[in-house]
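Heads up, one of the protein chains got dropped from this complex, but the rest are sitting where they should.
For chain A:
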């Protein structure tokens, strides 16, 4: 019994419920046989291994093993001490009702030919196994479209006590090799009556591809049964096969719609060998399912094209295939918006969101459902919008303002939805207004009509009207109008301008603004004419003869005219009379009135503009001006595009200011245009399109007092000055040997093109035809220029010229705008014959005079001379030779030849005071850049401080030998006169050399004042000419020896003979008229050199 309980425990608590029942039976039989044999001690050959099971806890089914020797016998089975009758049977099993919990003795009497044998078994419930009956009847169906198996069976629960737990085990097998596809376990509870249970399973292989087999068994765990509980036998295999394959082949699944990312198996059922398999563009290796079927497994399927993804199996003779559609379930509709355009129907629009990848019958369907009314609208594909914006139209329900919409999207893979709750009166986006019409009220107001379809009776509309006019720009007006059922609206539009072409357009919204409608088409409309808003701008001018006055006016601007001006009415009146001129058409903007300026009576002139609507207010002006004697003509230059005027504020000016102008060259009356400025203004910029640069205008500034104008200023002006366009016309009035008088004429105003600022006069010495003066190269030292800033000057005398010399002349005028062209001329100065005569006569006279005086002296001192130079008995002790320098023959070279003593240098300082060279009057001053330096040097040394260093006895000999040697040896007599003060101290030797070469002229024996200006402008050519006259034979010696010889040489090497007397004294002839300006005439020595100057440099 201990072993029995052990085995029972095993069967009850063991985890392996699939343990074979035969195993238990075998074990229990061994135990049972052991017990019986031990109890009764019977021998072999009788029934043994009694085994009892129950299928339903109500009947025990017992069976035993019997020896062959008792075959074909009869058994009598009796339950000892029981009311159950004995059973006689020829089989080796019997059924008895389930016995009570106690032990029961079973006696089996074997009756056969050889004799009877009785054997007894002790039977207890614990020795009985509960083995549920095999499930024979269950229903297996399949959904091929989803490859799903459906299993349905009855648990036969009415047989068993309720609340028993049942464990069901189902096995699905497929393919040729009967592979286990799945093993499923279900737990149920018995409820005391029959219950139907369901189980389904989806195969990863289409059911059509290969048969699927199903079997089931179960285990009842009845707690109150103490016997063994065992699994039922497996049910018989049931299989599901696909429908008969058409045309002997087929590929599965067909036209499947799956989500992107799915894993799928496709199979091909075909009688011939499959060579290849292809999914889309990719080839796949296939697996064999059974004899006729192969498959490919696709993982993570991507989205398909519109016509699906093809799965193709190829055989030797054909190709077979199917199509799969992979996509997405519908996205949640985005941006769901419901609004109305006419309060009649609601338009709900949305964006589909992520594309599903499905088209046509697999595409997304939408249903718009309104919860309050319970109505819905289905999305028709015909309404599909191309750019993924979808919309549905829902007819509004009378009286309902709040709508709760649910939009549901669905496709073969799923569904989604979006909701929106709207108050439709706040979601009004009206249609585009149309049929815009305008109708006159007056010149500044109209009615504007338009059509707006819809039923807006319950709301107010906010409409915006855009008003465009050419001259007044754009204006927007918002108005609120009561909504109508009739769709015809109109508004009153005022504050318009008369006779103006307007463009109107309208858009509307609800008062609870949601969206504007589109703008309506534009409506162009011309408002009617109104009377001109102001009179024309007028001015009057008297004719020169004072016999009539011309009244001018300007056309009114469009916004002042308020219509088409037809004519003007001009009238004038004085205290005595009023007169009217005949009507003047619009094309004319002036009128002449016969009045006498000398008549004392002042008239008021009035001009009125008229259009079809009426007359403008009159513009008035008095005929007479307030006289103003204090008028000066001023000049003004503009700022390019106009001219800026300034005037002082005058409180007396009560009306306005007027600036009128005209071209100064035009004839009277002077009026090109005028402008008026307010009375409180103090300046104005006058701009005028026709202002031309270089044209002179006359401007007149008038002020207005008590409606009467007074001329305040008269101004000549240019908007921009230009250089003169012509050269001044000049002539040579007079020429002399050293001067030229030129005279020029005024340039006409038209050619002047600016205010004249002065003239530039150029002249240069040169041969005819060789002038470079036209180039006017700056810095040319030989071109002299004279700036004449006195514009009233019309003549110019050029002095200090050389006689019989050609000069190029050029005259230019200049204005603020620049220098104009020049006129050139070539002039030759006259020959200086008087000076030549004097230059010859005076030296001759002087020479005679000196000879006479010398003779007289020699005669009177003959004794002394004899004693000194030719004594009868020479006495060296009494020699006076050393005193010769004090004699009147001082400077004579012949005397010095007797000097025997070595040189003892001595210095003699000569201090000479003289006045500065007189300054030339500015107008006649000849400016040359070269002259500046020496003049300054002269100014720096007002007192001539001359140091004379000499060595009288021996210098003659040295110089005679020296020839071209440097004169700077230690024994040299250095004579520095006034001229040396001007020479550059850095080049004494060079200057001396130059002097030797070209400066061999006559050297005055007196100290001469020199005008540096003249010295410096000597040219090399002049030098050669001046070297021509040589009164002494030994020129070189004379020049070098003479202590009087001027040694100043200009630093300019070209002017090598600067120190010559020619240059010194020529200055005196150039300025002869004023003796007091002559340089140092008091010295007396200068006049000699003048006579030798036949071609003086200026």
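Going forward, a residue touches a chain if its C-beta (ideal position, glycine included) is under 8 Å from a C-beta of that chain, and two chains touch if they have at least 3 such contacts; residues count from 1.
Please note the rule applied: contacts and distances are computed from a predicted model.
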**Prompt:** Of the candidate names "Cardiotrophin-2", "Calcineurin B homologous protein 3", "DNA-directed RNA polymerase III subunit RPC6" or "Ubiquinone biosynthesis protein COQ4 homolog, mitochondrial", which one corresponds to the UniProt protein name of the undepicted chain?
**Reply:** "Cardiotrophin-2"
**Item:** Residue of A:191, A:237, A:303 or A:319 in touch with the missing chain, whole complex considered
**Value:** A:319
**Fill in**
In the whole complex, of A:197, A:254 or A:554, the residue touching the missing chain would be A:254
**Request:** Can you work out which residue in A:310, A:453 or A:824 touches the chain that's missing from view?
**Result:** A:310
**Fill in**
Absent-chain interface residues of chain A come out as 251, 254-255, 278, 280-281, 304-312, 317-319, 321-323, 325, 359-361, 363
